[in-house]
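Below: one structure in structure tokens.
Removed from the display is one protein chain of the complex; every other protein chain stays in position.
This part shows chain A:
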Amino acid sequence: MGAQKKGATARVSEDQEELARNPLQAILLADSFATTFRPITLERPKVLLPLANIPMIDYTLAWLESAGVEEVFVFCCAHSKQVIDYLESSQWSSQPNFSVTTIESHNSISAGDALRLIYERNVIHGDFVLISGDTVSNMSLTQVLLEHKERRKKDANAIMTMVIKQSKPSPITQQSRLGTDELFMAINPVTKQLLCYEDKSEYSKGFISLDKTLIADNPSIILHNDKQDCYIDVCSQEVLSLFTDNFDYQHLRRHFVKGLLVDDIMGYKIFTHEIHSSYAARIDNFRSYDTISKDIIQRWTYPFVPDILCGSSAIKVERQGTYRASDVTLSRSAHIGSFTVIGQGTKIGNDTKISHSVVGEGCTIGSNVTIEGSYIWNNVTIEDGCQLRHAVVCDGVIMKSGAVLQPGVILSFKVVVGQQFVVPAYSKVSLLQQPTQQDSDEELEYADSTSGTGELQSDKLNGDIAPDLSETAYELGTGGVGYIWSVFEGAQDEEWRHSVAPIPTDKLVKLMLDKDEDEEQLTQVGNVLSASGELKAGSDDNGSEDDDNDDSRDDYGFFEKEVEATFLRAVHENVKVDHAVLEVNALRLSYNMASVDCAGAIFYSMMKLAVESPHNSASELHRNAADIITKWQKLLKSFLHDIDEEIEVILKFEEMCLESAKEFAALFPQILHLLYDKEILQEDAILRWADEKEGADESDKVFLKSSEKFIQWLKEAEEEEDGED
């Protein structure tokens, strides 16, 4: 007893030691492996883009430091040099209890590749926090780490805890306020285990399906449409090795999370941790850039707000949430509205109005300029009379006098907009030409041309710029420099979804109407479904009287249907018999059936066709059947290799006569005779069948009796033959 106790205490201290030994580590992916921020990200990595004038990665690192993380591995891929240079020159390289190590890669094209590389480096020694460098949060990690560790102790398969947060997507646009697609999650309310994760990528219209085993295992499941994935994961070491084992895992959610949920062989489990009062969000697209910027300005992310992050007294908060750097030159008549940030050294002219915007450092803004809900980065020159609404303007842009940016415009680095030129809504303008081989966002994300090689490509493009510019200059008006990127086919309609501009009203009205129509269809589909459900229930009664309605039976049902479809196609399209044989054989292999089953199914299809083709009397039906049998006998014969298969055909026929095609009941002996005549059935098979049936119940012998004569005749013929021998 005493010894046992000792052992227990020893283990506790061991645990504590273990905790003490392993500093909390984090992996920060400084590459989102996506293209949502193009064209800007062709020139600068996403994590270095300013968010209220401070690079995104600073928010992430500051939070990690405050949350007690001691060691951060920053994985850089695209523009890795810029990231490394920035980190080396920043405060993060010289923190006492917080080490930032960079891991550089040039050929990783996904988060999966990144984690595989980190696994190879063997730097992670315990549980770690996995985030990307574009995460803004102020949550405390203590609770979630504790939960994760507790669970791990009980169940070694609980390898990951995802942080989620309440956020109801709009039912109309079906996206969250961060511009991310709606997400459906099924969570066990007691254990918080994640059971199902469905985002738009596998959009099944109108319905979510939950696997029946999930329902069997969990008496209560909560389906959420009101939660947002914060992309903050607490992982155990196994996660890295899992990525290595499954070399095809690329995307953290789409492949890894779903892979684990679907694959129950290893039994790994993912759990969720919901945060309520703290902030956590990831910048995924321009809309979330806009939303999160506003959240920061409105101090939801406190203490990670511009005035505190900057440290010194460089920026001060004023009334109405206006942040102003100390040395801003502001005209008396300029009006700075609420929730606006103005960076250092910026000059603003007369009668200029700025509201709900961020203006970076060293900008020069002329007179009579209107800036609303826009993000203007550093060293931008905006001449007199320009108007900007809901636009993103990168470093070094020059807007000549009177230029107008309509909502949703993105001006990449050093673009020049000509005088009086109006840049149409949702345009993306860059000095670089649009990469040509893009076809869709989805494919691009993992295409080789992204991130890794992005830099090389842009270098090449840079070289090409000079000659091209002259001819395209007019794209941005007189004196303008830059290309307006064309929107790819199909994405045009979707552009507003992820833009910095608010969703236009007419879109919402349209969506609402579309949705109503959709629903109309859905309700109808629902009705159709239920109708067919009834039908099916009816046919089930016919088909499966035996109680052991197990899987193989179901499989056979599907198989039979497939064969029937194949056969009908062969009939209607005059497919050659040989081809039909091949097709049926392929089906046989894919359903793992024997050729006995094929014979049964083909015969069933033939007879069904005969019944279904128009006929008025039994004799016509007989003729139909005879025609079909004659025509397709070769198909049937190619699956009748031995006597058992032939008997199966007779049994099948008997079953049909009893159940689905009672009309044949009267014709049973004739058809049997026909099959014999056509040499589809040998007399041995028929006699064996008759023998087998001899011992059966009275009710089972109906057909045996009706064909007694024929069998008698066969027997006699056989005897005669024997006699002759």
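What we mean here is this: a residue touches a chain if its C-beta (ideal position, glycine included) is under 8 Å from a C-beta of that chain, and two chains touch if they have at least 3 such contacts; residues count from 1.
Heads up, the rule we're going with is that contacts and distances are computed from a predicted model.
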{"item": "Protein name as given in UniProt for the chain not displayed, \"Ribosomal RNA-processing protein 43\", \"Translation initiation factor eIF2B subunit gamma\", \"Glutamyl-tRNA(Gln) amidotransferase subunit B, mitochondrial\" or \"Two-component response regulator\"", "value": "\"Translation initiation factor eIF2B subunit gamma\""}
{"item": "Contact with the hidden chain (one of A:96, A:219, A:614 or A:695)", "value": "A:219"}
{"item": "Of A:146, A:509 or A:565, the one touching the omitted chain in the full complex", "value": "A:509"}
{"item": "Which residue of A:46, A:149 or A:177 touches the chain not shown here", "value": "A:177"}
{"item": "Residue numbers in chain A that touch the chain omitted from display", "value": "168-174, 176-177, 182, 184, 186, 189, 206-212, 215-216, 218-226, 502-503, 505, 508-509, 512-513, 516, 519-520, 522-524, 526-527, 530-531, 533-534, 536-537, 540"}
